[in-house]
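Structure first, commentary second.
A single protein chain has been omitted; all remaining protein chains appear in their positions.
And now, chain A:
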Amino acid sequence: MRILLVEDETSISNFLKDGLEEEGFAVDVADNGKTGLQLALDNLEEYDTIILDWMLPGMSGIEICRNIRKESHVVPVIFLTARDTTDDAVFGLESGANDYIRKPFAFDELLARIRVLMRGKSGENSVFRYKEIILDVDSHRVSKADENVELTQKEFALLEFLLRNKGKVSRRTRIIEKVWDIHFDYDTSVIDVYINALRKKLDDKNSESFIETIRGVGYRINEEA
């Protein structure tokens, strides 16, 4: 799950990036409006949520949002703002944003809202299953046969991505785009490391792995028989 964060205050973008990455999101940060819009338009398909600060140097969050909406109505947009009147909220939402959160906000609240929006975007619920394996996005838990399984953030994000695309082949480049952020150097071999880790933690003993390798292309979790 990849997020674009457009925020000029580094003190704010730093903790957001750290916190969101710890939750398994890939986060790209732009510190001004123009770069932010450029990133958004170049990677519209890749971003699952765009977080916009309202007041940005170069171009306001409102403008960025309007420009994004010309291209896509799918990607959820959340405004961060220090403005606090109802008019501002209405104005923000009318520009095409899906949600609006006032500074200073609780990180958990932002997280919850991002998850709600992503669920809305994909039209799915937040719980994914494969046989006995259950992944709950909201509570950020994975269990197998009702037993909790500890996953790292990247493992979680990878599993979530594969489960979301259950039955389809997830290409290695696509996995990189969705699970790692833009600064990743596209060495896709890192995926194998995480796939192995997932297999180790979740595979049944003495049977085939629940993640199928499609050689030279990517990976797939099949629909249950």
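Everything below uses one rule, namely that contacts are C-beta pairs under 8 Å (C-beta built on N, C-alpha and C of every residue); 3 or more make two chains touch, one makes a residue touch a chain; residues count from 1.
Keep this in mind: contacts and distances are computed from a predicted model.
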| item | value |
| --- | --- |
| "Putative spermidine/putrescine transport system permease protein", "Protein-methionine-sulfoxide reductase catalytic subunit MsrP", "histidine kinase" or "Copper oxidase" - which is the UniProt name of the missing chain | "histidine kinase" |
| Touch residues of chain A, complete complex, unshown partner | 8-12, 14-16, 18-19, 22, 32, 55, 57-58, 82-84, 103-108 |
